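All protein chains but one are shown in place.
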Amino acid sequence: MQYLVDLVVSGIAVGAIYGLVAMGFALIYKATGLVNFAQGEMAMVIAYIAWTIAGTVPGHPWLVVGGALVAALLLGLVIERLIMRPMLGEPVFATVMVTIALAVILRSLVLLVWDPYPHALDIGVGRDVIHFGGTGVRSAQVAVMATLLATCAVMWAFFRFSRIGKAMRAVAADERTAQLMGISAARIHAVAWVGSSLIAGIAGIFFALIYDVSPNLYHVGLKAFPATILGGLDSVLGSGLSGVVLGVAENLAGGYLAPSLKEITGFAVIIAVLMVRPFGLFGEREIERV
Amino acid sequence: MSALLEIQGATKAFRGLVAVSDVSLSVERGEVCSVIGPNGAGKTTLFNLISGVLRPTSGRIVFDGKDMGRVPSHRFAAHGIGRTFQNLALFKHATVVENLLVGCHTSLRSGVFAGAVFFGRARREEIAAREQVEEIVEFLEIEELREKVVGTLSYGQQKRVELGRALACRPKLLLLDEMVSGMNQEETEDIARFILDIRDDYGISVLMIEHNMRIVMDISDRVHVLHFGQKIAEGAPAEIGRDDTVAAAYLGPATAKHPRRLADANR
Amino acid sequence: MRSGHYKESVPSLIVLSDSTAVWVWGGILVLAMAMAPYFLNAYLLSFLVLILITGTGALGLHVLTGCTGLISLGHVGFLLLGAYAYAVPVAKFGAPPLIGFLSAGVVPALVSIVVGVPSLRLKGLYLAITTLAFAFIISHVVLSMSWLTNGARGLPVMRPELLGIDFESDARFAHLCLVVAVATLFAVLNIQRSRVGRAFVAVRDNDIAARTMGINLQAYKLRAFMTSAFISGIAGALFGIYLSFVSVEGFPFLMSIEALAILIVGGLGSTAGVVLGTVLIVLLPEVARIALGMLGPQAEMLFSTAAHELRTVLYGLVIILFLRFEPRGLVGVWRDVKRLWVNWPLRH
Partner (left out) sequence: MVSRLAIILAVGLFAATAAKADQGITDTEILLGEVEPLTGPPALLGVAYNVGTKMAVAEANAAGGVAGRKLRVIVEDDGYVAARTIQSVKKLIDVDKVFALTSLSGSNGVAALPVVEKAGIPTMASIAPITPLYQPPRKNVFVVGQSYEEGMYQLVRYLARKHPGAKWGILTQNDDYGVALRAGFSHALKDGGINVVFEGEYKKGQQDFSSDILRARQAGTEVFMAGGVLAETVAMVREFEKLNSKPAIGMFWPGRVPVTLKLMGPAGEGIYAVDYVETDDSAAVKAFVERAKALVSEGEVKAINRYSLASYASTKVLIEAMRRCAKTLTWACTIAELEKTKGFETAVMGPISFGPGVRFSSQAVRIMRGDAASLTYKVTD
């Protein structure tokens, strides 16, 4: 029993990170109809920036987090303005390929700018182990679970109450009509990219705190993919929760079946899900018109 | 001999919204029929049912003596139903000739391997198909467009290509969905002439959705009127033009006393 | 370019190209490539071989993504399968290489049904992601079936002997690749001008209209998957032989991206574009190396220590620049240049 609890708890902890990254995917998809294949790479870049700040001015955790988030904001803005906006109106395939290319570039830039060695992100907190009964969790893991919940709440409120959130839903429902109603698609896209970059940044920092920064960090994007699909590409909250579901599923597969299955569980799950529901669990079905 | 197309009590509902409700109509061989009705009357849905794009929720569609209920939708063309679409549905990155050749799809046989080798039967088949396409190209007078990529053509030209593609299917029944909308007087008259030639020279029956009342009244043998998914009238153009219910459906009950104006409704 | 020409018979309308110039230049190019192994050193020859193998693989993806419009991010899965389908019978069980090549095509084609069937209902991005997932699962399955595949140890592969010809030497192997690449090119061109190829394009451009024309969407999507997997599998086998070693490591995920990059840079949907795109993408690192060499020894040094990174950054940049400024790809550029050449100094 303790074993099961341990597996589930650590599954939730890693799933919370997948969930955050997956929410970033979904946010961009909802607003722009694209899958941003560079989501994991953005998380990695922000994590490296956080590590650089932590190395330059040690002993100020808030400065590290604050600085990294400002960097995330800028990164989102720059990507949207310089790379994505010129592609507005191009076919989805072309635009998605741009994000793939962006991913490849960011991956290599990390190696060019920084180095190939793994490094610990040391901000003085997050590494200590907290024990609940027999279960050990790092404090950063507790924090990331809380952060996921908080982000979900913020997202829910954003779509429910904020003007731009509602506008985003309108754009997602029907871009042309929304434009005719005076909603600026460009602005919405910018907000989505910045928001998604911030979420990716948060996920990246937590990942680095728990597992170190390394040029492999972008894998977290690949791991979060299935969560977005499971949740439905256009469902931000669904993606967040699916991340947790997949984290737990992964750990259960690794813990009870074979350890080597752990890494492909997510992909196996999405294939199974898509066969039954081609638009994900919480996604909305497109209706075709002839 | 039975009618070419026989629709018996067809109903189509989308999540509770009934687009076509208990519609029965028939198209005789060698006939040009029109389906008219205000926007949202369910005309295109009816076409989608006939061409197999959608399946009726209830009711039967009998074509050429065969119940189409069990026929897979991609086999409708092989049974002799060709159609054009309301909003152009061409293969816009392909050339005109290639589009027409796709129309020949069901009359050809070669598979991946034969195509890759392109020798013997596959080659002869291609030549035969190409001959047929050339004939259609000549018939529709689009010789100079042959090798043009469809996406670069004007709207009227694309419409004509789409008509050609439907003809290449060698249909027994041709479904034309708002063929002349957006065309000028001259282009419209060309199309009207083509439709009559198609019937007279090729013996193909035609069922068309049309808002242009002039062409409906001029060339139809029979007109079916849909309103809110239901068929409200059927008859020769002249009868329909005098029908009070039809006029009411189009113009509202107040003007029903001036049925003659129906023919001008879409000018 | 000739202007105003008349065809006298229908058969002459369906030839691959009615221009003598195209045939002559094509012939010269093939002849040059056939002679090249006797003049090039092993290093330059390896570029030729890589271009031929990569081009074959890219043609495979072209059938699926370029012609049929089904985006695959899991192309590397088919390459990997092809390599193993060749290596397992030939290297492990001593089957003749001809059988190996056959199985390198057939096995991926069969597996593509397993990938394709669930993908039939999916569209666009959902399909792309499913193919990605399949690529991961394929490599996992290959690794875990170590009784057959030697697992992570991989399988050493020798250069084959086919129809009594020994392809051991680099020159001969280049000839083998040339034959396969040219045959594949013709097969793909032929498919495109025949019924099946037109059906692929119809499915890509407008699936509902395609169905109304009598095209069975499911069947043709599957056919596209199978044809693509078959061709890619053969390319994978050649690549495995080139590496002289087949292992999961030899087929990194980046290959999927590379293949898509080739299609985009060449011009999506165009077969000539695949050829041009392949040449550019394969030679890109070497071109970059020479370009950096011009900037002086410092820059060249940087390239030797950061070659891999710079190369991938270049890939990314080239893809983005093409998508942004020349979505028609190299083929579009080529047409513009040709038009300019013919019409100069007139504007049209």
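Letters A, B and C mark the chains in the order given here, with residues in each chain numbered from 1 onward.
We adopt the following convention: a residue touches a chain if its C-beta (ideal position, glycine included) is under 8 Å from a C-beta of that chain, and two chains touch if they have at least 3 such contacts.
Nothing here was measured: the structure is a model prediction, and the numbers come from that model.
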{"item": "Chains in view touching the one left out", "value": "A, C"}
{"item": "Hidden partner chain, touching residue among C:290, C:321 or C:342", "value": "C:290"}
{"item": "Option from A:137, A:170, A:268 or A:281 whose C-beta touches the chain left out", "value": "A:137"}
{"item": "Of C:19, C:46 or C:218, the one touching the omitted chain in the full complex", "value": "C:46"}
{"item": "Hidden partner chain, touching residue among C:30, C:120 or C:143", "value": "C:143"}
{"item": "Residues of chain C (touch criterion as defined above) contacting the omitted chain", "value": "38-44, 46, 50, 140, 143, 151-154, 156, 239, 242-245, 247-250, 252, 290-291, 293-294, 304-309"}
{"item": "Chain not shown, touching residues in chain A", "value": "3, 6-7, 10-11, 13-14, 111, 115-120, 127, 129, 131, 136-138, 211-212, 214-217, 219-220, 250-255, 258-260, 262-264"}
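By our rule, only the chains that are shown with their structure count from here on.
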{"item": "Farthest chain (mean CA position) relative to chain A", "value": "B"}
{"item": "Chain centre separation in whole Å, for chain C relative to chain A (CA means)", "value": "33"}
{"item": "Where chain A and chain B are represented by their mean Cα positions, the distance between them in whole Å", "value": "49"}
{"item": "Rounded Å distance, chain B centre to chain C centre (Cα mean)", "value": "41"}
{"item": "Set of chain C residues in contact with two or more other chains", "value": "208"}
{"item": "For chain B, residues contacting two or more additional chains", "value": "53, 85, 89"}
{"item": "Residues of chain A defined as touching chain C within the complex", "value": "35, 83, 86-87, 90, 92-98, 100-105, 107-109, 111-112, 225-226, 229, 233, 260, 263-264, 267-268, 270-271, 274-275, 278-280, 288, 290"}
{"item": "Of all residues in chain B, those that touch chain C in their complex", "value": "51-53, 72-78, 82-83, 85, 89-94, 98, 101-106, 108-112, 114-118, 122-123, 125-127, 129-131, 134, 165, 169"}
{"item": "Contacting residues of chain C [partner chain B, same complex]", "value": "10-11, 13-14, 186-188, 190-191, 193-199, 201-202, 204-206, 208-217, 223, 226-227, 269"}
